[in-house]
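Note sheet for the following structure.
Yeah, one chain of the complex is gone here, protein chain that is, but the others are all in their spots.
And now, chain A:
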Amino acid sequence: MEDLLNYIGENMEMIYFLVLAILLGVEVISNVPAILHTPLMSGANAIHGVVVVGAIIVMLQASPDNYLALSVGFLAVIVGTLNVIGGFVVTDRMLEMFKKKPKKS
């Protein structure tokens, strides 16, 4: 129990950050029109592709003779990049369809 409390104490800054970010996410998304649900979902999908940064960090930390870590990390970088690039490109394509068309609220 004490270890748990210690861990929380040590990471208090991150936990605050986490809680605020959760509330921010809720706030940012409220009142979105149904017409944008699909592009928004897809755009959000691309944003969580930021996980690829973690994959890069893992690779940068791996020692060059740890082949298991290197190959798993390599795979992680590929799939993470797929998530980021695919997500943003697909979202852009969808939103492109709406261009030059008058806005309706």
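Note that in this section contacts are C-beta pairs under 8 Å (C-beta built on N, C-alpha and C of every residue); 3 or more make two chains touch, one makes a residue touch a chain; residues count from 1.
By definition in this document, contacts and distances are computed from a predicted model.
A.B. asks: According to its UniProt entry, is the unseen chain "3-methyl-2-oxobutanoate dehydrogenase", "(Fe-S)-binding protein", "NAD(P) transhydrogenase subunit beta" or "Iron chelate uptake ABC transporter family permease subunit"?
C.D. replies: Spelling it out: the chain absent from the display is recorded in UniProt as "NAD(P) transhydrogenase subunit beta".
A.B. asks: Tell me which stretches of chain A touch the chain missing from the display.
C.D. replies: Interface with the chain not displayed, on the chain A side: 1-4, 7-8, 10-11, 14, 17-18, 21-26, 28-64, 66, 68-70, 72-99, 101-105.
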